[in-house]
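Missing here is one protein chain; the remaining ones are kept as they sit in the complex.
So that you can tell them apart, the chains are marked A, B, C, D and E in the order they are listed, and the count of residues begins at 1 in each.
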Amino acid sequence: MHVMRHAPHGTIYTYEGLEMILIMAAYEQDLSVVFIGDGIYSLKKNQDTAGIGIKGFAKTFMALDGYDVEKLYVDRISLEERGLSEDDLVVDVEVVESSRIGELMKEQDVIIHH
Amino acid sequence: MHVMRHAPHGTIYTYEGLEMILIMAAYEQDLSVVFIGDGIYSLKKNQDTAGIGIKGFAKTFMALDGYDVEKLYVDRISLEERGLSEDDLVVDVEVVESSRIGELMKEQDVIIHH
Amino acid sequence: MLHTINKSPFSGDTFDTCIRFFQPGDPVLFIEDGVYAVQNGNKFSEVLAGVLQSNPVYALKPDLDARGISELAAGVATVDYEGFVDLVEEHQVNSWL
Amino acid sequence: MLHTINKSPFSGDTFDTCIRFFQPGDPVLFIEDGVYAVQNGNKFSEVLAGVLQSNPVYALKPDLDARGISELAAGVATVDYEGFVDLVEEHQVNSWL
Amino acid sequence: MKIGILLKEGPYNHQASDTAYKFAEAAIRKGHTVDAVFLYNDGVINVTKLMDPPQDDRQISSRWNELHKEHGVEILACIAASKRRGISDEVLIDGGEITGLGTLTDIAIRNDRLLTFGD
Partner (left out) sequence: MKIGILLKEGPYNHQASDTAYKFAEAAIRKGHTVDAVFLYNDGVINVTKLMDPPQDDRQISSRWNELHKEHGVEILACIAASKRRGISDEVLIDGGEITGLGTLTDIAIRNDRLLTFGD
């Protein structure tokens, strides 16, 4: 399981995290991606990074569909605190309670926070 | 004015900040140092870094006395939130209200956050 | 004195800390991940409304665009990098990290 | 599952976030700047007391010593690096950053 | 137990590198196997041989080299992350290796635990 916890662009963690996920998915690893806290901002629609001179990558999350990435989970509280809803996100995700994510975490062999 | 905002050891910011302060003080710059938030932890008594293998530096703050460092200010709220008092600190400081620090900031030509 | 804030108000204490220290009338400029603070309708809206009553608030437009933040709290002005330079010309700077 | 927390509860959201996700009974180990959370009598004492009711709480002794933290909240156990290894042997690991 | 370590921050600036090392040392002392330390993000800066800290301070890149030599721990830096930050074979410590993220996948699979240290 990969856990995205950083906003995009301010730091590289989410971007390099996504690079890692793409490779691991290509190795046909079953994997899930969880967005918690500022991590959900990386899925925000209408990001245009031209002005800051950094490559955007929100749309790359759509590519995960073509791999064996089972599920994208978004933490409901994180979304609500930020005044956002599913419609604000670039991909289909499953919005779930923190407790459900906690249960999923407990089932994992490997969890990597980005 | 130098503003210390990071806890010691977890990151190098306060330590390298102190190195900067020592050099600037040697150039006979009038300077003050303000401790806000986790920055006050760098002044905590009885730090023993032997176990983590990193050089301790709390005592170096005492050396600032010998230079032209005018004042060490500690933000009262930051101290109280951490359950600490002046007695817990390695050096004499002036514990002041945030508003007083705000006024001092406003008088500065240069402020560097570490 | 111009205060710049470059951290998300959700993940760090920079926003909460800075607003305890700035003086009424001091302009505040949100940059980088700091711009999430001015998005309309988030958890910090009330705190930001309080700031707006006493201080001019700016956000760096290229950083807003990069993050897809287009609905801003009422009263927040946007600047580009040249506007950032202008603010620096008018004020001494306190770059909060 | 062992949860490690390496950030000060004051300056980041890791502590607040982690405690929303761990399951009752999961051990929590505070390391690096995370150990400030277990200092007795700080702003997070009540939250930590709540955690202690449902979960075993550990703090890495060398990190406590490095920071001069000797008065711990009641119920917090300390481990050295070898004790950290033992916890990792007993549990899968969730390293919160 | 076989352990893999993922290290996501550079030396000196963050304690992550020190904690990862101290943990690896302790695990080896207790008879466990530390299979590999995989460096990602700024973590790749751990393996530059040009590192030259003050004499009374720890030498972080040498420590990784010793862990490799004495205990066979693979010290691996992600190639994409390394290129962004100017880590190449020219400056790589003895015993270090620059490799792809596929290797990390293998490390995750073949070990009992994967621990992350970072910031």
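Rule of thumb we're sticking to: contacts are C-beta pairs under 8 Å (C-beta built on N, C-alpha and C of every residue); 3 or more make two chains touch, one makes a residue touch a chain.
Here the structure is a predicted model, which means the values were calculated and not measured.
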item	value
Contact residue for the chain not shown (choose from E:Ile3, E:Ala16, E:Ile45 or E:Leu104)	E:Ile45
Options B:Tyr13, B:Tyr41 or B:Phe61, residue touching the unrepresented chain	B:Tyr13
Residues of chain A (touch criterion as defined above) contacting the omitted chain	9-12, 52-55
Residues of chain B (touch criterion as defined above) contacting the omitted chain	12-13, 16, 19-20, 23-24, 27, 29, 110, 112-113
Interface with the unshown chain - residue positions in chain C	6, 31-33, 62, 80-82, 84-86, 88-89, 92-93, 95, 97
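In this section, only the chains that are shown with their structure count from here on.
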item	value
Furthest chain, CA centroid comparison against chain B	A
Chain pair with the higher count of C-beta pairs in contact (B-E, B-C)	B-C
Inter-chain centre distance, chain D versus chain E - centres from mean C-alpha coordinates, in Å	24
Residues of chain C touching at least two other chains	10-11, 13
Sequence positions of chain A contacting 2 or more other chains	5, 37, 113
Touch relationships between chains, expressed as pairs	A-C, A-D, A-E, B-C, B-D, B-E, C-D, D-E
